[in-house]
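Only one protein chain is missing from this complex, and each of the others stays in its spot.
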Amino acid sequence: MDYDPVCQIDRDPDDLVTINIGPTHPAMHGTLRVIAKTDGETIVSAEPEIGYLHRGVEKLGENFTYHQFIPLTDRMNYCSAIASNVAYEMAVEKLMGIKVPPKAQLVRTIMMELARIADHQVLVGILGVDLGALTPFFYLIIQREEIYDIFEWYNGARLTNTFGRIGGVNADLPDKFHEKWPTLRDTIRKANEETDALLTKNRIWLDRSVGVNAFSAEDALNWGFTGPCLRACGVKRDLRRDEPYMFYDQFDFKIPVGKHGDVFDRYMIRMEEMEESVKIIDQAYAMYQEMPEDAPLMAKVPKIIKPPEGECYHAIETPNGELGFWIRSDGSDKPYRIKIRPPCYMVYQAFGELVKGDMISDTIACLSSLNIIAGELDR
Amino acid sequence: MSLKERVQRCLGDDVIAITEYRGDLGIEVPKGNIVSVLTRLKEDETLGFDFLTDLFGVDNLDYYAKKKKKPKKKAAGEEELVEEEEDKGPPPPRFEVVYLLQALKTNERLQVKIRVPEDDMEVDTITTIWKAADWPEREAFDMFGFKFRGHHNLRRLLMWDEFEDHPLRKDYPLEGKGEERHLSYD
Amino acid sequence: MPKPVVKKEYPLTVRVYLIEIIKGLGLTWKHFVKNIRYSFRKGPHTVPTTWQYPEDRRPISPNFRGAHMLMLNDRGQELCVGCGMCARTCPAKCITVKRGKPAEGEEDRYAGKTCCEDFTIDMLRCIFCGFCEEACPKGAIVLGQGHELAEYTMEACIYDKARLLANYEAARAAGTLKPKPKKVPVDAPPPKAAAAKKSAAKAAPAARKAAKDANGAGKEAKSPEGDKK
Partner (left out) sequence: MGFQAYQGEGWLLTKAEQLINWGRSRSPWPFPYGTACCGIELMAALASSYDMARFGAERVGFSPRQCDVLIEAGTITKKMVPVLKTIYAQMAEPKWVIAVGACACTGGVFRTYSTQQGIGSIIPVDVFVPGCPPRPEGILYALLKLLDKIQEDHPLYKKRQEVAEALEAGK
């Protein structure tokens, strides 16, 4: 092994060629880096290197009050910030034993599912872009802008919403939602159909995605997969169904499950989940409309939040999988330790295993289909 | 049978302490037995904790010091002095490693904790049981300095390789000590 | 565990590339024709997808969290009393407030007994979370709609008091002042006996009515009060 100072890698004396992909590479999404050893075009071993977006969120959380931490959760999974916000707020509410009013829970459900749709739309669009199909991205992003409009009218930000407060939500659903949702539902479905028409039966697309990075269910569980990547492997696990929170046990929705855990299955599961999310929003909205106008949106929460001593873990199903917060409180107004369990962290550590034996070009397809969000990965 | 009883029956004497808070069950086990404890929890038929959710370290540098101060504020006089003397004993070890387990069949969760003193930071690796522990162990090494015995690739994960401190320790300042990264070809 | 091998078996329609390609091209062509047709339509936003930015802007939400401004009340008096709550709540620590007393003969300019002598916001640090607005007891600092904030130097991005007041004047002239946020109804504390029961909060219309009365006390100071005297 000779150390190469320019590439910062050990040169292999064998015939294997070491290739450094990233951190700045058109397909590595900004901050990811993979050091792959290849035999010709085939990857013999690949090791991901992370930490290029490590911003010290957990350390910062120990120095912030409980409310001040909410904006930081926005900046973790920035594709669906609302889901991260709600995950954190629910963890603190569990720590304090607060019961959130039902109407606030419905508002949260609706906004979270909208965020899920926006997240999956970005994923499918980017997956297309990385595999050479630019058009679906442009069609999907038009619908995503409509969803962002609702977020913006809700509390004034498109991406980093700082949604909700500990104990509930700080505003009712905006008028924009009431006026837009009936048409938006159809346009989301139409955009999905268009994407479907462009991709799902396209032979070029199928050749690049079917059977690429197939993964078995046992392996996936051993590596700690959650969310769509696990469901693509054929395990029917969804925290919305298995550990129901809010009103998810009252909604009627399917959990799509794949067969082989390849890129195509991950893509299909996301497409189907968007449909299911639309259904969930419809049901939640019907329940919401039955609530009285002045139903409470906030639980009674002290101004300065000081949870009693103790620790607890709470996780919810975000678009990427299980996002959990483990919080230890020492009775002061700042958490003693916050540990974030990001979903794509566990998925990405199996990356070397996933791409082993595939072509270099398949790493790009694999990475896009896993939906690795660097802000959540490195925290 | 409740989860608590099942865990106690499965582990027997290995359970040092049990905590329950807001429905989250946590057990403390001896440091040396962690691999066997987790294997038993995984393979026990009544428990079946077969999914590792997360693994991380905690630094309790001033946690117990803060705790002791509290009665002082409330009451004054001799009474609390007596209480404090009763409390006295060897302070608990500074670090903790927490394992979050999940049973997929029954949807139960369990926190397993071990205490790690500052002068002996070696912990057995559990990558032999779950591959999912690979990066979390590296991160715990990076952030706190635990040395996982038997881990195949114990390098820094989030910080760069030349970084020397362990940033999530409580005595490390938030804004750092002015470290900069320089590459050899700069 | 070896990786599963997936056999690629496509139906005939997929194996023949042409059908799908023609279908896809048809879809793009449909969008193309639609865009061309819409572009002849009259109105500010002529093309269905692209906003012609500097000339034709996308409407911005009335409660958008953009550039800050320091509010005045109806009589043109400054509302800020310099208490520094915003600076304390700010996660990014980008606000500096210096409390001062109004100079003699200038008491009319300020609504409170004290005022802020100096108020600077480092816009480059600010993360536009809106916590300062929520924390302010007087409703003096508000995040407006200004979103074109790019500057050539860092110094130009540090807003002082004069600039924040000018932001308010500009917003008032343009009529884009933020509407008063609605008060959020707060749940009443559950009765102690029913606290253990899970479904207590769901079926308690009486509790809701009580919440309505009690909401002023529980919620953080969110709505700008005290400006209309």
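A, B and C label the chains in the order they appear, each numbered from 1.
Rule of thumb we're sticking to: contacts are C-beta pairs under 8 Å (C-beta built on N, C-alpha and C of every residue); 3 or more make two chains touch, one makes a residue touch a chain.
As the structure is a computational prediction, the values presented were derived from the model and not from experiment.
> Taking the complete complex into account, tell me which visible chains touch the one left out.
Across the whole assembly, the hidden chain touches A, B, C.
> Please identify which residue in B:Asp13, B:Glu45, B:Asp119 or B:Glu180 touches the non-displayed chain.
B:Glu180
> Using the touch definition up top, pick the residue from A:Gly227, A:Gly321 or A:Gly375 that touches the left-out chain.
Checking each option in A:Gly227, A:Gly321 or A:Gly375, the one touching the absent chain turns out to be A:Gly375.
> So which bits of chain C touch the chain we can't see?
Residues touching the hidden chain, for chain C, are 49-54, 57-58, 60, 91-93, 122-129, 147-154, 157.
> Mind pulling the chain A residues that touch the left-out chain?
Answer for chain A: residues 23-26, 30-31, 51-57, 59-60, 71-72, 74-75, 78-79, 122, 137-139, 141-142, 144-145, 148, 158-160, 374-375 touch the chain left out.
> Tell me where the left-out chain touches chain B, residue by residue.
Touch set of chain B with respect to the missing chain: 158-160, 167, 172-177, 179-183, 186.
Methods note: only the chains that are shown with their structure count from here on.
> Connecting every touching chain pair, does the picture come out as line, ring, star, complete or other?
It is a line, because the chains touch in a row without closing up.
> Indicate the whole-number Å distance between the mean C-alpha point of chain A and the mean C-alpha point of chain B.
27
> Quick one: report the Å distance separating chain A from chain C, using the average Cα coordinate of each chain.
Whole-Å distance between the two chain centres: 23.
> Counting only residues that touch at least 2 other chains, which ones in chain C make the list?
Not one residue in chain C touches at least two other chains.
> Which chain B residues touch at least two other chains?
Residue numbers touching two or more other chains: none in chain B.
> Enumerate the contact residues on chain A facing chain B in the complex.
For chain A paired with chain B, touching residues are 5-6, 8, 50-51, 54, 56, 58-60, 63, 94-95, 97, 221-224, 237, 242-243, 309-313, 315, 322, 324, 326, 328, 330-332, 336-337, 339, 341, 345-346, 349-350, 378.
> What part of chain A is in contact with chain C in the complex they form?
Those in contact with chain C are residues 64, 67-68, 70-72, 99, 101-102, 135, 138-139, 142, 149, 152-153, 155-157, 160, 162, 165, 168-172, 176, 194, 197-198, 201-204, 206-207, 210-211, 214-216, 218-219, 222, 260-262, 292, 294-301, 303, 356-357.
> Give every residue of chain B touching chain A within the complex, in rising order.
21-24, 26, 50-54, 56, 58-59, 63, 66-67, 70, 98, 100, 104, 107, 109, 111, 130-132, 134-135, 156-160, 167-168, 174, 183-185
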